[in-house]
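A single protein chain has been omitted from the complex, and every remaining protein chain is retained in its original position.
Moving on, here comes chain A:
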Amino acid sequence: MKLITHNMLTSKCLKGVVTGYPLSINATNINITEVDYNPEFITRIIPKLDWEVLWRAADSIGHSDGLPQTIEPKFEENNEFLKKAHRVLLEVDIEEGNLVCPESGRRFPISKGIPNMLLTEAEVQ
C-alpha cells in the first residue's frame, strides 16, 4: 500500500465510526518500488492531500527525512520538494503490517501490499 492510498483511506464504513481518519500504520515490512516521476501529477494532487496526515504517516514508518512539515506557498516551483513528495507518495510501499482505526481500534491487516478493508456482518452499517 502506498502512502497516497493511506492519505485517502478511512474506516468510516464501520458501524458507529463517524470519520475514521486518519488510520495509524503499524508497518513490519516496507518496500521501495521505483515509479516514473510525474511532476504534473504531484503538483495537482498535493492540494488535495491532508499534508499533516501524510507527514505523520511518513514519520511513523521512518521515511520523513527531508520532508517539510508544512507545504510552502510556491511548492510547484520547487523541484526538489516535488521529488521528495513523489517518493513518499508513490514509491514507499507498505508490504506487511496493520492499519488501525482511530475511533474503534479495529485493525485492518496489510498483507502482500494489499490492505484488507473487508468487514464482518456485525460491523456493516
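In this section, a residue touches a chain if its C-beta (ideal position, glycine included) is under 8 Å from a C-beta of that chain, and two chains touch if they have at least 3 such contacts; residues count from 1.
Please note the rule applied: contacts and distances are computed from a predicted model.
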item	value
Candidate names "18S rRNA (guanine-N(7))-methyltransferase", "Ubiquitin-conjugating enzyme E2 G2", "Bushy growth protein" or "Vacuolar protein sorting-associated protein 35"; UniProt protein name, chain not shown	"18S rRNA (guanine-N(7))-methyltransferase"
Where the missing chain touches chain A, by residue	1-2, 4-5, 7-13, 21, 35-36, 38, 40-41, 44-45, 48, 50, 90, 112-119, 121, 124-125
